[in-house]
Every structure is written in C-alpha cells, then in structure tokens.
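With one protein chain withheld, the remaining protein chains of the complex are depicted in position.
Labels for the chains are A, B and C, by order of writing; each one numbers its residues from 1.
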Amino acid sequence: MSKTTLTRRGVLRTGAVAGAGVALPTIFTASSARAFTNEPTGGSVTLGFNVPQTGPYADEGADELRAYELAVEHLNGGGDGGMMQTFSSKSLEGTGILGKKVEYVTGDTQTKSDAARASAKSMIEKDGAIMITGGSSSGVAVAVQGLCQEAGVIFMAGLTHSNDTTGKDKKANGFRHFFNAYMSGAALAPVLAKAYGEDRKAYHLTADYTWGWTQEESIKAATEALGWETVEAVKTPLAQTDFSSYIAPVLNSGADVLVLNHYGGNMVNSLTNAVQFGLREKQANGKNFEIVVPLFSRLMARGAGENIKGILGSTNWHWSLQDEGSQAFVKSFGTKYGFPPSQAAHTCYVQTLLYADAVQRAGSFDPCAVAEALEGYEFDGLGNGPTLYRAEDHQCFKDVLVVRGKENPTSEFDLLEVVEVTPRGQVEYAPDHPMFAGGALGSCNPGA
Amino acid sequence: MGILEVKDVNKRFGGLKALSEVNLSVVENTVHAIIGPNGAGKSTLLNCLVGKLIPDTGSVMFDGQSVLGRKPYEINQMGISRVFQTPEIFGDLTVMENMMIPLFAKRDGVFRLHAITSVESERALRERAEQMLDDVNMLDKRHMHSASMSRGDKRRLEMAMCLVQEPRLLLLDEPTAGMARADTNNTIDLLKQIKASRDITMCIIEHDMHVVFSLADRITVLAQGTPLVEDVPERIKGHPKVQEAYLGEHA
Amino acid sequence: MFGLGKRDLTLFFIVAAMALFAPFILNPFPTDSGMAQFNAGYPDLMQRFVIFGILAIGFNILFGLTGYLSFGHAAFLGVGSYAAVWMFKLLSMNVIPAILLSMIVSGLFAVVIGYVSLRRSGIYFSILTLAFAQMSYNLAYSVLTPITNGETGLQITLDDPRILGVSATADGGIPVTNLFGLEMRAYETLNIGPWAFQFSVGYYVAAVIMLISFYVAIRIFRSPFGMMLRAIKSNQNRLYYTGLNARPYTLAAFVISGMYAGLAGGLLACMDPLAGAERMQWTASGEVVLMTILGGAGTLIGPVLGAGFIKYFENIFSKINDQVVHGWVSFLPDGLEDLVVALIHPFVGKGWHLTLGLMFMLIVIFLPGGLVEGGQRIARRLRRKPSPDDAKSASTEPAE
Partner (left out) sequence: MDAIILQILNGLDKGSAYALIALGLTLIFGTLGVVNFAHGALFMIGAFCAVTLNRLLTLSHQVVDETRTDFLGNPLKVDVPYMQDIFGEATGAAIIDWSVPLAILFSIPIMIGFGVLMERGLIKHFYKRPHADQILVTFGLAIVLQEIIKQIFGANPIPTPAPDAFRGSFDFGTMLGFDPNVIIYPYWRLVYFGFAAIIIGAVFAFLQFTTFGMVVRAGMADRETVGLLGINIDRRFTIMFGLAAAVAGLAGVMYAPINSPNYHMGMDFLVLSFVVVVVGGMGSLPGAVLAGFLLGILESFASMNEIKSILPGIDQIIIYLVAIIILLTRPRGLMGRKGVMED
C-alpha cells in the first residue's frame, strides 16, 4: 500500500522545512491531488475497529470485534449476508464497498481516552483507515470522535450512552447509532410508573463521572415528571469496588426505590451489594423496595448472576427480538460463534453496514459525502424498527427496549426479557433540548 | 580559652543519665583524647558536639559560637569534621569524586545548584583533591570505585575527605576500632603525619590505649557520664582513679 | 565540544542521528509486506517515543541519581497536559506558550508535592508521592471536571476564546496546534520503491526538544549537582557531616524531574490537544518506573530505550489480530497454520499485556541492569574479550 498523504492545511513550506532542520531529499512527492484523508486508491479499503481489548470491558470489546468481523465478511459477500438481506436500503451488493474489498485493522482502546486516541491515530496514520468505529464507553467515544473530526475521517460510535456524545460534544464527522441516557429515561419512566406506581421515592447512586451525571439527570427528570420524588442522589467513585458504605444508609433514607446509575463492573458490584443487603426483600413506605438499573448490558449483567432477576432497565437491543432484521443477525452471528450477540455487537455491526451503505449511496468515500448521505437518512430492517439518523446531531432515533431480569433463564445468555418496546416517538427530543445544549456539530472535515 | 568549650552538659535518655555535668576544654592545635569504659558516655558526648543530639542543659561553644541547635551540616560548615567508627564514604562513587564533594561543600556552602559546569572543569579543586590523596598515599587509587577498597583504605579516604576541608577541629570516633595491629600502626603514623604537617585540633575517642598514648597531648577520662580526671598522658597512666575505673578492667 | 566529554558527545550524536533518521530506522519493512505490521515509523508513535523518552529521562534524574522512587510522576505529566490545553483554549494554538506554561505549572506542583514528600525517604516517600498522584487523578476524574472535563479529557472546542488566535478557522473547523504557523500534524510522505517514510513536523519539534532535554540531562549527570545527587543515593549520613544539606538537592532534583514530566505532558497535548485524567493514574506512574528500570536506571540512554520498548509493545503488539497472524503463516499447510495461529494468539492483540509482563520478568531476571546491560553484553561479546576487568569497569561506570 503506497500512499502520498498531504494535508491541505499541513503543506510543508520550504522555510518551515529549513526551520525544522530537516534535509529533505529531492525525490519528495509534490502536493498531490488527494481530495481527502486516506482516500483508498487500490482495490481495497481499510476500516479501523478500535475496541477495548484489555481492561474491564475487554469481553465487550471482543464481542464488538466479532460483530465487525461478521460485518466485513458480509460486506465482502461471505456468509449468509446477515442483515444485508433485511436492510431497507438495497445498495450493498456483497462486493465490498464501491467495489473495493473491505479490509480492517484492530486496536486496543484500553478504555482510556488517551490510549484510544493513540490507537485511532495509528490506524489513520499508519494503516490508512478511512473510518474508525468502536468503543465501549462515552469518554472514549467523545475523545476519538474529536480526533476523527480533526483528522478528517468518519467516526461511527460503538457503545456510548452519554447524552454528550451527540449533545455538547457532537461533531460533524461523528455518528451514533446507540441510544442515550435521555432515551433510557423517557422509555423507562412510564414502565416504572406502571409497575411500581407513581408515588415513589427514589435514591440514586451515580458513578461520579460525566456519563453517570447525564444518566442521573435524565432519569431524575423523566421519573419526576411522572410524580416520583428524588430523596437523595449520591456520587460514588469510579474506582469503588465495594459499595456497601453507600448502600447501607439507603433503607433508612425514606426511599423505596434504588436507582443504580452504574455501568460495567460498577453496576455488577453495586447491584450485587444491594441485593446482599437484602433490599429487595424489604418493605419501605408500605411498598416493596425496588431496584432499577437504567442501562442494562446483558454481557456485564452475567457477572451479577441471580441478582438481576426481576430488575427493570433499558437496553438498545436484545437478541430475543422477533423482527426480521434481528433474527437474521442473531442467526448468522450465532451460527458463526455459537452464542447470541450482545447489544454492543449489534450496534457495531449496524454501524458498519450503515457506513458502507452511505458510501455506496454517496458514490464516494469522501467523509463529507458520506456524512451527507447519513444525515436525515431513514432506514429499517436493522432491528429497532424504522430509524432516523437525525441531521442536526447525528443521533439515531429508534425504538428503545425496556427489559427485566428473567426469573427462569434457560441458558447463560437468556438473562433478560423484553417488557416493552418503547416506540421511537416517545423517546424523541428537540435537538436543542437543554440536556444536549452547548455544542455544535461544526462543519464536516475531509482532512486533506 | 580552648577552641572547643563544653560546659555543664547534661543528657538523659529516659531514666538513664548519659552525661552529667560534663566540662571539657580542647586547646587549639592539640590532640585531645577522650577515653573511658563502655557506656561511659563517650559517643553521646561526641554526638552532642556534632549536632546529632542536643544536650538537655549546658553549652557547647566552638570558637566562641554555640553549636547547640545547629544541624550537622551547619556545624561542619563552622569547621568541625567527623570521622566515624565504621568508615562512612560514598561507596557508589569513585575515590576522586569522594574527595570532590567535601571540597564543593567547603567552597559553595550547604547548597548550590551547580548544574551547568562539569565536575571535570573544576581544575583548582581537582588539584587540591589530588594533592590530598597524594598526602595519604592514595593517588594511584583515585579512579577506584570506593566501595571495593579495603577497610583501611576506606578509613584513609574518609580522613582525607575530612582533612581536605581544612577543618579547625577534627573529631575521630574510635579510628582504629576493629583494625589489625599493623593497620592500627599505619593509622597512628598517618595521624602523626597529619598533626605534624598542619595546624589542626583533634579530638579522639578511643578504646585502644596504645593509640591514645601515642597521639594525645591531653586526655579526659570519662566514667558513668562524668569526667573523672583530665591531664597529660604521662600522669593519666598512673592515676589511681583511672586505674580503678578504666584500666583496671583491662589489665 | 558543547562542554561534553568525548564519550558523552559520541552518545549524544548517536541519539541525535537516531532521532533524525527515525522515520527510516523505524520503517524497515516495505509497506505491502506482511512485516509492515512491525513498522513503527508513523508520526503518532514516533512522537510518543520521544515524548515518553523525555519523561523517562526526567524521571531518571530523580530516581537514577538520588534513588528516590517517585510513584506519582504521572501527576506532573497530567498537570502539564492540562496546562497546555488550557493555553490552547485561552491564548492561542501556538505551542511555545503552552509548553512554557506546562513546565511552570508542573514545576510549581512539584515544589509543593516534593516539599512535603521529601520529608520522608524510602518506601514512605514512594507512598506519599503515590498518594498525591492518586488524589489528583481521582479529583480530576470527578470533582474537578469543570477544569479537567473529567472522563472525556480536556479538549479544545469551537467556542474557546483564544485571545491571541481565532476560535474557529475560516471553514468552521477547530484551529490546529502550530509553531508560528507550522502545523504540528502536517507530514510529508516519501515513497522509495515499496517503502513509505513519513516526516512529521510534530515529530521533529518533539525530537529537537527531546535532544535539548537529553543534552541538559547529560550536563546534569556530569555536573557537581549530579554528583551530589549520586552522593545522596550513596550515603546521606556522610553528606550531612560533610557540610551539605540533602533536602534542597533532592527537592531541586524532584522539581527538575517534575518539569521534565510537565514538558512531556505539554508536548503530548501539542501533538494531540487532549488531556485525559488517566494520564495521572498510578498505572501511568508505574509505567514510567518500568521504562526507567527496564532500560537501565542511572544510565543516560537506558530510560529512552525503556520508553521506546514499552510504547512499541503498547502500540504495535496490541494491533496484531488473528487475521494478521494468519497472513504471516499462510504459507503453512492449513492444519499447521491454525495450530501456529492458536499458539501465537494468546500473546498478541488482546494478549499484549501478557507478552509485556513476560518481557518484564525475563529482563529483570536475566538483565539486572536493564536493556543497557544487554547492549553492553552484546558489545563485549562482539569485541571478544570477556575479561573480568571489563566486567568491572562496566559496573563501575555509573553512566553510559
């Protein structure tokens, strides 16, 4: 792969060369007619899959990687085609993207914004990746999104749930398919009110960093609108492993619902601890004490074992969905790997197809053309029903699932049951909603 | 009036009275030895002189200035150098570097951020160091790693490090402890040579009578924290109190 | 020349030549070959090599010379990065003020932490520095989010004031870090046959600063100050009775070392304007310690080698996936190919930590003096005179 990359803003001036003290040979390539960063010239195109491979989210990252490999296989015409059969757009033909064979490189985000950016940069600078995708936390997603904006490549976010990703930190080159904290609140609140009544007092435990805060804010707003009262909202350190000192005072606080705004290891531990304290067998204010986990991840929930039984939460997607698209995806993923895909795998697979389709429709890999093709795009057949990629903030709007921990699971994967599919209309919000205000998309950057 | 004046010094460790009413006067340009049986308070007294310990009462004056409450490095800057019982040198450094450090301390004081010039470029100091090493017959060992030398060489290096600072008072804490007879004699010769070649006051704490009587101009005998007697060596030898308190147990 | 001895000068020129030709040295494999995976000559990684080199050189001034093992050095790296990004947000995108401020702020931070921590020595000192760094990290991630932007890290945005610059470029983008107009991210690619070599402005700026830092470090090592620091490591008691106060010396070394770390942090932000809180985490501090010991503590070049070693693993080994491994061994018969891939699989890609851990153990067990000792052994074997004399002189030379 030979390439001549010269950024438009970054042309080396002669004086600058001398200034840097670099003696450059005369065979130096002249400013070439490259239109955008990493324009694929050969018979293939390289995508960058940037997922956590070490650290606490490594399993989630591994599942994302499986989904990406499956997507690449399908794009190149292998396997059973998966969701390409059910996707409302028929522009993908199984011949790669724009006739170029899809290749990929992988990297490790380590769930650190720093490492994630280093990894993404190496994909862009060394491997010539034209699009970066993946990730399992919002901090990383926002950081890598910012990098892709500066470098002039498209970023298709993986699992990121914070409002900020398409709120105050939104970028013209970044796109999110996954749902967000606001949507969780909007979908979950009515179900909570129906199941537990409208006269409830909630106690929030919140992971003390940006994602936790936006989720707490969203859930509070949604539940308070339905008549709940928030007794207390306590921040817990991210590094906390034992939540006993935060859970011990809950029962005596006058609250009758505990909301755990935690994810990953934090969620597993806080939920386990809460159940250990016997909260779910207790009565408060004459009602059964309840626990709510607004963002559920089946993969991580396994770590909490029996403790998740009967607990309500929301999720982006679940393999038990019966629509055609989900079924097709579960079938090809399950056949290849022997177990059902996670919601992280689903969103990553879908993001890859959406990107490929947008390139195909735009007829170009130019990030600006791709962004234009994605903006305001309506599609269906990728699970979650009819979906809109909103132009104003690059957020997907689609149905959200409210789930409950299953009482009698048939296997280690069968942990959640879908309680309600909240229709898209109920979770939509205005682009200038206060929880999302403060940022600007800016203009699309093609790099070059 | 001696260069070092110790007056009415008392020091207790809990219930133990280590020093009581110690008075001592060291005359300039003499060798003053302090002897006494184990536990007599010799080391405690020495530590009071160098700032490691602070007496409970009394005063320690060096050249008319009090040393009490000063840190060891400040006392050194006043002109007191100390040789330890087991040689304390910079083991990771070469012999030459060991010599340069006291010279810098003498010239630049307790702290100076001298990060730009190189040690190599300090010609004048290097020459002084080499001269001193020559005086103690160690010039050929100047590039050696000091930790790898024999104990005798380490002792000589330590003395050279102290002497190169041209101290007005040199304190020696059992300089021949644990040495073989031949090494002891070498050390005595070295100290004699030092004494002969320059104006220096020495204060020696010593167990070995042979060493004491070879070197000392005056001797103070310490027993149970109190000076028993102070006199010239000839008279100390036959002093009955000393026989009883100290020599008796050795004889 | 330059006030350096002959050996130091040679070493300096070797390092300078390596830094200058790094784009060639680090890209030995043609881009279309299977081994291209091992090429490290792309701007981001080359920048990281020299920047973490600066960090390790600075750490070595403290640890290698005085023996004080700071377990909180990453705090200065993080503080330097935050200072630089704030400079980009408030003043201008020029890197000079950013670098200066990052050094000043981290220096002040080091004065405070050093003044308190240096009251203790040994592991008590290590734990004090660790405690300060962890406190900084935990607070930066949570309560101090208004200053640090917490989880995401501090970024530059379109609505920053930038009083001496522009908030946004003419076409609506975020302006780029530059040195008087010379953009850090600009790079040129030179194609020679199947090889491609990238020359990045950011890399050369960082490399020049690294060479200056390296030069200053050599001067410090050879100065009376450096000798005092080694004396502190060797025998503090003797130092006190020689009329020297160890505390200001160690504090000066701590602050210099902290400013090196701040410089590295500022440079990281110059190359990529984002400051993440995890830069201050204890694992990041541990990484600096590992770099220095792995390369050879107390030697001049060791820390730079150690930094390169660890960053290479982190960025190259983590990117080797099964598909790549299959590519290497595709010439083997199918069954054997799968077997080889299965054998390599645990050590690459998501298993890069395992390889790194094994390498740590092997190096510490067999090369107590780090990579520098490995190099010395090879050099000695090449010279074919393994006399005991030689071994002795190697161990007595404190700095190579």
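Keep this in mind: a contact is a pair of C-beta atoms (placed from the backbone, for glycine too) under 8 Å apart; a residue touches a chain by one contact, two chains touch by 3 or more.
Source: prediction; values computed, not measured.
The chain not shown here is in contact, across the full complex, with A, C.
Checked against the full complex, the one of A:Ser119, A:Ser137, A:Asn269 or A:Gln360 touching the unshown chain is A:Asn269. Across the entire complex, the residue among A:Ala35, A:Leu226, A:Ala239 or A:Val419 in touch with the chain not shown is A:Ala239.
Of the listed residues C:Ile156, C:Met184, C:Met271 or C:Ala297, the one in contact with the hidden chain in the full complex is C:Ala297.
Checked against the full complex, the one of A:Ala67, A:Ala129, A:Ala187 or A:Met300 touching the unshown chain is A:Met300. Per the touch definition above, the residue from C:Val112, C:Val143, C:Ile192 or C:Ile212 contacting the chain not shown is C:Val143. Summary of contacts with the chain left out: across A:Lys194, A:Lys331 or A:His433, the touching residue is A:Lys331. Mapped onto chain C, contacts with the missing chain fall at residues 63, 67, 69, 116, 119-124, 127-128, 130-132, 134-135, 138-139, 141-143, 282, 286, 289-290, 293-294, 297, 346, 351, 353-354, 356-361, 364-365, 368. Residues 55-59, 62, 208, 232, 234-237, 239, 241-242, 244-246, 248-249, 251-252, 265, 268-269, 272-273, 276-278, 281-284, 299-300, 302-307, 319-320, 330-331, 334-335, 339-340, 410-411, 413-414 of chain A touch the missing chain (whole complex, contact as defined above).
Note that in this section only the chains that are shown with their structure count from here on.
Summarising the inter-chain layout, the chain whose CA centre lies farthest from the centre of chain C is B.
Here the two chains linked by the largest count of contacting C-beta pairs are A-C.
Chain centres here are Cα means. That of chain B falls 47 Å from that of chain C. Chain A and chain B have CA centres that are 74 Å apart. Shared interface positions of chain C, defined as residues touching 2 or more other chains, are absent.
The residues of chain A lying in touch with chain C in their complex are 1-7, 9-13, 16, 19-22, 24-25, 27-29, 53-54, 58, 61-62, 65, 69, 104-108, 112-115, 117-119, 121-122, 125-126, 137-139, 142-143, 146-147, 149-151, 164, 169, 208-211, 235, 237-239, 439-440, 442-443, 445.
Those residues of chain C lying in contact with chain A across their complex are 20, 31-32, 39, 42-45, 48, 138, 141-143, 145, 149-153, 155, 157-159, 168, 171-174, 176, 181-183, 185-192, 194, 196, 198-199, 201, 204-205, 208, 272, 274, 276, 278-279, 314-315, 318-319, 321, 323, 349-350, 352-353. Remark: chain C residues 3, 5, 219-220, 222-228, 230-231, 233-235, 237-245, 248-249, 252, 256, 395-396, 398 touch chain B in the complex.
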